[in-house]
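The structure appears below as structure tokens.
One chain of protein is taken out of this complex; the other chains stay put.
Presenting subunit A:
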Amino acid sequence: MRIYVCEDRFEGILCGIYDAWASGLGHANVRVQVRRTQTLELFAEYTEVETDPAKAEKVASSVRRKLSEDIYVNLYKTAMSCAPDKADCMYRYLVRAFAAGPGIVQMYQDPAVMRVFEICRNVGNETHLLLQFIRFRQLPGNVLFAETEPKNYQLTLTAPHFADRLPDENWIIYEKNHGQAAVHEGGKGWFLARMGEKEAGRLRDRAGEDGYEDLWQTFFETIAIEERKNPLCQRGHLPLRYRGTMTEFQREAWNSRRKKERKDEIDVCIGHSRVGDLLPEDGGDLQRGTGGQADPAG
């Protein structure tokens, strides 16, 4: 078994697929894997793959020319996934696709097709939710800044939507867990950039008081009907993991954090007072202090 280890990018994976295919070892004897996802195996030979745009372009163009645009889109979405086996899934999918033709997309009985379908569905669902749940904060200098924490790499899938929607705004969407950001300048296009927690923190600090955040929270609270309260239903539509970066849940989070802090403070106070009652004022140990009242001479 030879395992081709490639970079975790669309182009990188396409190069891995190219090299594995070109090795001539037979599909059963090769595997493609992205860097740092799986533990090393004992009976396998590892080959590092250099990312070469020319190779990636060859694979991409032959998929688009000989197969279909749908298959290309599926491959791209799969490459954006967080699934550790995604590179190999793409490889198996292409093996089947080149054998069966463009009709492969709907052959759900095939395990390779099914797996890619599942991954794409997962990525697509998350993209859809992010388009809804991304929240921008206003920074001075007319910049909108959003933080997200998606499982899959979503920037290239969400940014086009916002570029179309807010063409004249300056905005930044930052993916915390991937250290990447999509940056858009009003009237121009968008591009991907690396962004660390440090830079993001600086941007976050610049966001001042924004009256509209407060208004939105007010709206969010009043629009719910008390008689119909249904947190389970709410959680089904809006999973908890998205709420950390959403404006409308910040007040609630702040309140509960505040409550917890206050409770801790009270606990600490109670703890102190109890120990303090027992301790004598001169700082002697417990035994002597309690005994001291009964026997002032001691």
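Simple rule for what comes next: a residue touches a chain if its C-beta (ideal position, glycine included) is under 8 Å from a C-beta of that chain, and two chains touch if they have at least 3 such contacts; residues count from 1.
One rule holds for everything that comes next: contacts and distances are computed from a predicted model.
> So one subunit is absent here. Using its UniProt record, which name fits best from "Putative DNA modification/repair radical SAM protein", "Hydrogenase", "Energy-coupling factor transport system ATP-binding protein" or "Branched-chain amino acid ABC transporter permease"?
Options "Putative DNA modification/repair radical SAM protein", "Hydrogenase", "Energy-coupling factor transport system ATP-binding protein" or "Branched-chain amino acid ABC transporter permease" considered; the missing chain's recorded name is "Putative DNA modification/repair radical SAM protein".
> From the list A:Phe191, A:Tyr212 or A:Trp254, pick the residue that touches the absent chain.
Hidden-chain contact among the options goes to A:Tyr212.
> Which candidate, A:Gln106, A:Asn125, A:Asn177 or A:Ser256, sits in contact with the chain we can't see?
A:Gln106
> Given the contact definition stated above, which residue among A:Asp8, A:Glu57 or A:Glu118 touches the chain not shown here?
Checking the options A:Asp8, A:Glu57 or A:Glu118, the one contacting the hidden chain is A:Glu118.
> Just the residue numbers, please: which parts of subunit A touch the chain that's not shown?
The list for subunit A reads 100, 103, 106-109, 114, 118, 128, 131-138, 144, 146, 162, 164-169, 187, 212-216, 218-234, 236-238, 246-248.
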